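Every protein chain but one is kept in place in this view of the complex.
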Amino acid sequence: MGGTPTSVTLTVNGVERTLEVEPRMLLVHALRDDLGLTGTKVGCDTSQCGACTVHVDGRAVKSCTVLAVQATGAEVTTVEGIGSLARLHPLQAAFVEQDGLQCGFCTSGMIMTALDLLARDPDPDGETVRHALAGNLCRCTGYETIVDAVRAGAATMRSPA
Amino acid sequence: MSIEELDTTVVGVRRPRIEAPTKVTGTALYASDLPVAGLLHGRFVPSPYAHARIVSIDAAAALALDGVAAVLSAAALPIAGSGTRALEPLAREEALYAGQPVALVLAESEAIAEDAAELVVVDYEPLPAAVDLDAALDASAPPARTSTVGAADAADMAVHGDAAGSVEEAAPTASPNVTSTHRLEHGDVDAAFAASAAVAEGVFRTGWVHQAYIEPQVATAWVEPDGTVAIHSSTQGASFARAAVARVVGIPLEKVKVTPAVVGGGFGGKIVLIEPLVAAAALAARRPVRIAYTRTEDLSATNPAAGLRLEVKVGMDAEGTLTGIRSRIAVDEGAYGDMSPSGLIGPRIGAGYTWPAWDVEVTAVKTNKFGPGAYRGPTATQCTFAIEQLVDELADRLGLDPLEVRLRNAPTEGAQKLDGAWPAVAAREALEAAGEHPLWRKRAALPQDEGIGLAYGLFPGARFAAGAVCRMEPDGSIAVVTGLADITGTATAIAAIAAETLGLSFEQVRVNVVEASAAPQTPVSGGSAITYSVGKAVRAAAEDAREQILRIAADELEIAPADLEIVDGAVRPIGSPDRGVTLSDIARKSTGFGNAYPPVEGRGATVPAELSPSACVNIVHVRVDRDTGRVDVLDVAHVQDVGRAINPLLCEGQMRGGVTQSIGYALFEELVHDEDGQLQTPTFLGYAIPRAEHVPAIDTVIIEVPSKHGPLGAKGIGESAIVPGAAAIANAIHAATGARLRTMPMTPRRVWQALRES
Partner (left out) sequence: MIPAAFDYVRPGSIEEALAALADPDAKALAGGHSLIPALKVRLARPSVLVDLRDLDLRGVAIDEAAVTIGALTTYGEAARALAGVSGVDALREAIGSVGDLQIRNAGTIGGCIAHADPASDVAAAVLALGARLTAQSPAGTREIAADDLFLGPFTTALAAQELITEITIPRGGGSAYASVEDLASGYPLAGAAVRLARAGESDGSCRVALTGALGAPSRLPSVEALIEREGVEADLSAALSALELATDDVAYRRHLVEVVVRRAAARAVERSAA
């Protein structure tokens, strides 16, 4: 059987990491299990729910649909890399204030996708936000407070205090 | 002072969830995030057949793989008994549905477990399957189960109330799959119909619907050196799970511990499904075991809402008063009746109304599908889908205003319903508020193919015995101790209740969630009963703590407790802000060494005397694309009585979430089986839940008609929020097109078909 473990070096949240992984290992599992970054979640089998969304080389992708080996040499950012409890990213703060979450399981993915949208469209309207979140499923909130959070976070990011 | 007059400073404030910062930073610990040394990962070997005898299981090839620790079948588990899902987490001699776990592979990694699961060879002898509900009811249907059922020792899973009505043995000529019949009757329904100005009837069908929490089911178990089985689980009820594990696995209760993880959604589907299995597997393997369902396993082998067929006939007099209801309901119980809604659904067909006469019969039928579980207000959405369409139809036929008709039949306290008398319910207030809403007023002048519909509904809720502790920490802050699994923001709500009661700021209170064996009695987070029941206990515990604090301060200050107040973290004489003793002073003197006073340990143990249902009204504006049958929900207004909004932000969250799930019920969601019992929708590729672009802004209108029983007048609201939406959408589709759909979900295909036929 194939699958000899191979060495993968990638930058995760600004830190260079080297992992020994089987080629079949999904990036989401490498992040969660090998690097202990459990903020990124697994919610489905079919690349739909978006709970696993991270940034690879600056773009939001579903880490359940990327092999860890594909990310060799790449810069990966997870939700843990954009802010912390001591210092929330404005978008994270907006999700808290606008109640853009309930159970929170979809939240990491929502935030990472939203950041990608805002990088290119810093002032999106509600419809644009909803379209951008087509690949992120939420079961608790009904999405409205998520949209509010993205737009509120965007406003803060446009004019930081 | 009555609750209505109670001025509050903490309760009633819109405030973010206390755990929100951990959730937005990825630091909240969900059940599969917990690092556990020596963990074995579980993966199921599922039955490919809807019905088959399991002849043999050959695990040799699987066990030969490096990293495979065990392949367990039912015989290897320390679970005795059979016949219920609780006692058969792995199939025994008979596979009863396609996807049913037949064996559990335990391996060093998920990848190896999956490799090994493919190598387990199971010899099946296929048996005829009973799949379709109608066909399964036929006397000539094949039996969904042939093996004899052992001593059924299932837990009473009556989270949502007790079974109602009389239960009859199935008649001998009935299908082998009929398990029970419940009857509810009162008065002379035929006479009522004969005297009615109009009668409306229909056969309504609703499919199996999954709770579709974004975090699939997951639990981890390990055995501690003293033989205690410790479980960390994505559960809605740690205490309930603990008792179930002890009973099912046959170990003493004191040897079981269950810690609730942060839960990634439950909605009724995470009430003790997998804890007994993971505990049994850990005992059998003698190593920690985690079972983390894949989405496919979760959609295929958990406990969704049961499929139903509802035949309903309703009469109305010329003034719009409902005269009577006759209903024959068939409940598809799948393979297991553990959490079948058959005992609960009878009264639900009465929806939110008072009735003079009724004749209801519920037949429960086994089929070769998964067994059902609870999903947010079980059966109420489906029953309301039927009733609210019939009421709309009758109003239309009699030329009556649809809102007036609801008002006419809205219950007052003590009015008759199918299972007793109505407690106080603010249906009138909710309906009147809905009538004032601008969205309702728009309904007459809409563009082509657009329509506005309205529906009224509620879920009765539940009332639970609950305990709580409210203790002073060494730094003078207050900790509420509970075993609560927070699925709706209840921790934030109880913190506010405690803070309000004690006269503290919100920030001075924290909520400590502890493992079930150490926690005060904490019910399952379900039944819309946590704020209502646990909140009540917390209120009592906080009042007790307050009294204790005042007694200590009274002694220190030599002033009677009645003349003291707690303000800004200190106890001071009323009217003398310069004197006082701080809470941290009190803490210093009542904790640590050399205590002058006993510690402040407030206790609450309560049970609400009655239910306090939360009435709601949903108004929906839709546009129907006649070409494709697609229904777009353009606008929603949702009015709901919350009793007292402990935190309006949390209330709105429940309302929007419930409405969105009702959109899912109405237009998107169904678990579909083919005629061989194969699940056609085992992933999100087939099972659709609403996405952001499918849900409009939802205008939430909170009204407050305080409950006599809930803490500060609060009612449980989570389940009522989902109830009327699907019916409102159906009524809106009718307003838009003239077509009435009686099958949920009202997919584009079905809408298109209905438009062609009308």
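So that you can tell them apart, the chains are marked A and B in the order they are listed, and the count of residues begins at 1 in each.
As a working rule, a residue touches a chain if its C-beta (ideal position, glycine included) is under 8 Å from a C-beta of that chain, and two chains touch if they have at least 3 such contacts.
All values derive from a computational prediction rather than experimental measurement.
Going by the contact rule already stated, which one of A:N13, A:Q98 or A:T113 would touch the omitted chain in the full complex?
A:T113
Who touches the missing chain here, B:T294, B:T367, B:N409 or B:S662?
Residue touching the absent chain, from the options given: B:T294.
For chain A, which residues reach the chain that was dropped from this view?
1-4, 6, 22-24, 26, 29, 45-47, 50, 53, 59-62, 64-67, 69-70, 72, 113, 116-117, 132-136
Name, in rising order, the residues on chain B that touch the hidden chain in the full complex.
Residue positions of chain B that touch the missing chain: 110-111, 114-115, 118, 294, 296, 627-628, 630, 667-668, 681, 684-688, 747-749, 752-753.
Here, only the chains that are shown with their structure count from here on.
For a test of understanding, state which residues of chain B touch chain A in their complex under the given definition.
16-17, 19-30, 32-33, 35, 110-111, 211-216, 262-265, 267, 294-296, 487-489, 649-650, 652-653, 656-657, 659-661, 683-685, 689, 691-693, 695, 697-698
What part of chain A is in contact with chain B in the complex they form?
22, 24-25, 29, 32, 36-46, 48-49, 51, 78-80, 83-85, 88, 92-93, 95-97, 99, 101-108, 111, 126-127, 129-131, 133-134, 136-147
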